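Removed from the display is one protein chain of the complex; every other protein chain stays in position.
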Amino acid sequence: MDPLAAIKVTFFQECEEQLAELEGGLLAMEGGDHDPEIVNAVFRAVHSIKGGAGAFSLEALVRFSHVFETALDLIRGGDIQADQETLKLLLRSADVLADHVRAARDGGVVDEGRSSAMAEALEALASGMGGGGEADTGDGFDDFVFNPVSIDMSDAPAPADDSVAALLASITGGDADGGAGEADAPASDDAPSQTWHVRFYPQVGLYQKANEAGLLLRELGRLGEVAVRLDASGLPLLQNMNPEDAYLGWSADLTGPGIEESAIREVFEWVEGDCYLDIVREGAAPPVAQASGVDAVGDVDVMALIRAAQAAEVPAAAAAAPTAPARASAEAKATAEPAKAKEAALDAKAQAAAREASPQTIRVDLERVDRLIDLVGELVINQAMLTQRVAECGLQRASSVAMGLDDLEQLTREIQDSVMAIRAQPVKSVFQRFPRLVREIAAMTGKEVRLIMDGEGTEVDKTVIERLSDPLTHMIRNAIDHGLETPEEREAAGKPREGVVRLAALHRSGRIVIEISDDGRGINRPRVKQIAVDKGLISPEANLSDDEIDNLIFMAGFSTAATVSDISGRGVGMDVVRRSIQSLGGRINISSRPGQGSTFTLSLPLTLAVLDGMVVTVAGQTLVAPLTAIIESLQPKACDVRNLGPNAQVIAIRDTHVPLIDIGRSLGYRTVTPPPTEGVALLVEGEGGSRAALMVDAIQGQRQVVIKSLEANYRPVPGIAAATILGDGRVALILDIDAVMVPKPHEGGGAIAAPANGGLDTVGAPTSLAKVG
Amino acid sequence: MEDIVQRKTGDRIELISFRIGDQEFCVDIMAVREIRGWTPATSLPQAPSFVKGVINLRGAVLPIVDLAARMGMAVTEPSERHVIIVTRICDQQVGLLVDAVCDIITVETGSIQQTPDLACDVVKTFVKGLLAMEGRMISLISLDNVLPTLEIEASGAETASILAA
Partner (left out) sequence: MTKTILTVDDSRTMRDMLHLALTEAGFRVVQAVDGLDGLEALDAAQADVIITDINMPRLDGFGFIEGVRKNDRHRATPILVLTTESDTTKKQRARDAGATGWIVKPFNPEKLIDAIRRVAA
């Protein structure tokens, strides 16, 4: 990619960040936050977008952001009150600005009507305060008030501290040129001269702002032929000299075709007000005649020496004037190539300095990070295999090899954690899209909605974040479209007109939990059940709990396009949502209370790459149980185990009885359960907080394992979350705790009609273990 | 696989032939990644009988399909003599468990005979054509249907899970 195109990519990325900042700030203001820094940040966001857009000549974007910026500047300055009405306008403008950004990026078009309406509203807002907004003349320095300050040269003091100026002083020092003649020279009208007389007497402020007289004179030389004379008459005696003061002045005769006064003024643009400047077009007399006592050769030498001095890189820090002449002339002898010549190599020290000063972030191709993560994954596996081989050799645990391996393991783990952290990002990057979504859906549906977001800083793997966007969008849309009532309905139900949709993220036991809740009407259970019956998903006689009915909406085939708008409550494509969450190793639950709203709870792994697991043996198979789900492990005593019905067993753990589930049987590894007293029970807690004791034959130990997808080359396996590779190089399966906690269908009852799923390919298809909700 | 059969006469393709029991089969060499000896697989719960389990292929989890069982023949009891042909099917890698690899053969596509109609459904699902070679008959295998398709099963699981509730 050519560098400019790469910067353009950066620009659009940055725009997204600025848009988020803008929206977040406006929302905070809407919420009553009056921190001036928020207003500043909001202004800066639009300002930055405009700046970059200008650089890329994105005119529509520049135009709109300019209007927007003007309004924000007035708010920032306190000229406009940011009341609720204004903030609504600003928020909508932010949406339009986002449209402009995306149109500029993707080559699309912006709704011109909406954009210009918004621009007009912003302009009206800006002009409404009477000031008419920012006067952007594009030519501001013309308004700059230039106050010539005359210097009494007779008692004018000593030379400037500036080294170039000092150099000049050293060359032509003592040459006095009162310059009064030029000042009085009339500008001839009938025959515009080719020559300008410029008198330039810097004041101390010029040097304080790090301007250099010599450089300005050189600039003058770019306009045409120039002859410069130094006026050092103001130079005081050494003992009276203040090294910080300005004592020198110059006269220059500039000759060349078509030189305008404005061009000369432009050279001195930056020092106006910090010098005495007098520009006069010459009458008939040639410049040489004006130069009393200084010959042309001397003048040329001044320019040559300026150039030489500059080439020799006069140090930026100004030296004290008295010593300057000698040093400067020495430097003047040394000539060097202009600084523009590209240096091949940077010296290491400067590079280090640059690093130190650079922002503390870098942007890296995701591919590189992923490659690194893969490699670290392989490293972990390799290290585990090495450890196992060493153990097999019968080396003592205290041997230096074993101890070295321990260190290696520690290091490997640290590397892995660090690498994983690279990919972690706050969920904010997804959440920040939703305020706009909510505004738009609210506008479309005529509902009044307030979006509350919590825990935006919660971090999770980038892959997870990216893949969260669609399902969350879907659910928020559903929450407003189907969950919330109309303002009238709400009033009738004794609720505030404005409905609330809440989006919250938090970390809970090594997973990220995201909740989407609304205070709407809740699931219409009779309706949902009827639909499921109508679609043949359940039999009419099925006796389902409220929870089970709510979870019907996740069934494939529950909703189809034809019924989307017809469904009260929810159900638009929730099976799709559920599947995408499951593909991330996540789970989705719904809880709903009629008339009070619904809450969807997503629980997702923080990373898709590693897992802390307990390695166990069941029926000759090695399995890994996610450590986060395990509360404790215990050796069941015969007296604690009770039969419950024909097939089920429970175990008494302290005061409660929890289901005892033989993993070997539930995964189909064996048909006969060995006596619980011969195995180990893992007390686990599922997502919903329910507990179970999972029976395994033995525990091998705890280990961090690299998660390997089964789906990549195969497909999801019920009861199994993923696979990993253990130290012996063999694949071990990672248990899906929630799935194995769900009883098998023949144990739970078969009231629901089984769908037709016959055919060769479904032989041995999973039937029971996918957890509901 | 269809395209192999449909390529115009005169095109030559390379095939890897292998043996299951007393029958000989072949697959397009372009689909074959590598051939390796049998290593014990980790069995998958409730997998179809033809899925032997998964093995570690340099960090990736590779499912092993017992091709004999897949085609309705006797289930293979794998031993060190058996061979895994690692193939690429769509975007997935799948190991095919066979008795032995025989040969690399080059044939003209025109010499591939369509599978006769009398064959049963299972055969029709996997055998895309027949080759006659030095008095032997070699069945050209289509890999597309080796792994069970997902959609039907997914919906099956979905509904079944509701059943379980």
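Should a chain be cited, it is by its letter among A and B, assigned in written order, with residues numbered from 1 in that chain.
Everything that follows uses one rule, which is that a contact is a pair of C-beta atoms (placed from the backbone, for glycine too) under 8 Å apart; a residue touches a chain by one contact, two chains touch by 3 or more.
Bear in mind the structure is a predicted one, so any value in this text is a computation, not a measurement.
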Chains still shown that are in contact with the chain withheld from the display: A
Option from A:Glu23, A:Glu212, A:Asp575 or A:Asp662 whose C-beta touches the chain left out: A:Glu212
Absent-chain interface as seen on subunit A, which is shown: 3-4, 6-7, 10-11, 13-14, 37, 40-41, 43-44, 47-48, 50-52, 54-55, 57, 134, 136-141, 143-144, 207-212, 215-216, 219, 267, 269-270, 273, 309-311, 313-314, 316-318, 338-343, 346, 350, 352-354, 356-359
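In this section, only the chains that are shown with their structure count from here on.
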Cα-centroid distance, subunit A relative to subunit B, in whole angstrom: 47
Residue ranges of subunit A touching subunit B (in the complex, touch as defined): 374, 377-378, 381, 537-538, 544-545, 547-548, 551-552, 554-557, 575, 579, 621-622, 667-669, 708-710, 712-720, 723, 725, 729-733, 742-745, 748, 750, 752, 754-755, 757, 759-772
Complex interface listing, subunit B residues touching subunit A: 40-49, 51, 53-56, 59-63, 92-94, 121-122, 125, 145, 147-150, 152-165
